[in-house]
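Missing here is one protein chain; the remaining ones are kept as they sit in the complex.
Presenting chain A:
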Amino acid sequence: MLLKEGQVRIPSGCAISGMFSREGRRISGQDIVKSISVMHDRSNGLGGGFAGYGIYPEYKELYAFHVFFDSNEAREDAERFINRHFDVVNLSRIPTKKHPRITDAPLIWRYFVSPLHGKLEESQLEEKEYVARCVIKINTRIDGAYVFSSGKNMGVFKAVGFPEDVGEFYKLEEYEGYCWTAHGRYPTNTPGWWGGAHPFSLLDYTIVHNGEISSYDANRRFMEMFGYKCSLLTDTEVITYIFDYLNRRQGISLKDCASIIAAPFWSEIDKMPQDMKEKFTAIRNVYASLLITGPFSIILGYEGGMMALNDRLKLRSMVAAEKGDLVLVASEESAIRIIHPEVDRIWSPKGGEPVIATLSGGEI
């Protein structure tokens, strides 16, 4: 019997693309669909998806849950759980369009929620931690329900299919946001499960990822010490949790997070001035199990920012560009040029060197 995603580890190759307006201009979802569609041959129709930030300004104080349900029974179970833990301000089916190449769709719902005050207080948890634990609980305990997006003023849209078809299916041209990321997937078997597509997300962190990390089980077993449950067995899932753990829970800057997962080589550390040497020696010592090896290029989206990063040997292609206030990143240059044939600057970031764009105008 063919095993589903989560029951077996499936390596996959991919295409990724991302764009970010540092001035916070709202860009239509159309552009990102166009960008990822150029790299059609980098995916094989078994997964595509998008993340948009700033797309729900009318509900920006609420957590937006996007949820797949296998059945109405699963929906009822999950809704019971959600109602017990959250105040649901709005709920609806996510609007989709019939598409000849997108089939076997699950029920796709959206909930705008805020944690129930009493419950939150009782849990003695920080609000985001409370939400994260609820999401993990739904995904691991309620059969047939899967929350695939759970941040504020952002949302993930994904399906089994080519990414351009997925974009049409979700009518992304009707959304506008300051940041978009996209993913086309080339998995090595046919899991046929929508939850397995990218982006993978937790709270406002989303990851699109191209690569197959060789450190997977070392990373997974380390992360599982801290309450994360890697139920999908995918690289993207564990990378998302690593960012959540380091950036949100431990308060480590994204730049330092990049130095943890794509750490400088010892030969470089040995040549650093004393204080830097101490810092990076400590990073490699304490967070040794969070070093990620093997090929990857990732785009991390988060509230107010975007970071792109390659593995330290740069075993996957990734190009970055600037055009006015826009920062663009993609697996191939063509995916940038299709939207902006002329750009101010285009370069290939070095392995382990993060490209960070933030709403305050920050950029590296």
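To be clear about the criterion, a contact is a pair of C-beta atoms (placed from the backbone, for glycine too) under 8 Å apart; a residue touches a chain by one contact, two chains touch by 3 or more; residues count from 1.
Here is the rule we go by: contacts and distances are computed from a predicted model.
Undergrad: Tell me the UniProt protein name of the chain this structure doesn't show, selecting from "glutamate synthase (NADPH)", "Heme lyase CcmF/NrfE family subunit", "Transglutaminase-like enzyme, putative cysteine protease" or "AzlC family ABC transporter permease".
TA: For the chain not displayed, UniProt's protein name is "glutamate synthase (NADPH)".
Undergrad: Pick from A:44, A:214 or A:317: which residue touches the chain that isn't shown?
TA: Reading the full complex, the residue touching the unseen chain is A:214.
Undergrad: Looking at A:171, A:279 or A:323, which makes contact with the chain not pictured?
TA: A:279
Undergrad: Spell out, residue by residue, where the missing chain touches chain A.
TA: On the chain A side, contact with the omitted chain comes from 9, 11-13, 188, 211-219, 221-222, 224-226, 250-253, 255-256, 263, 265-267, 275, 278-279, 281-289, 291-295, 312-313, 315.
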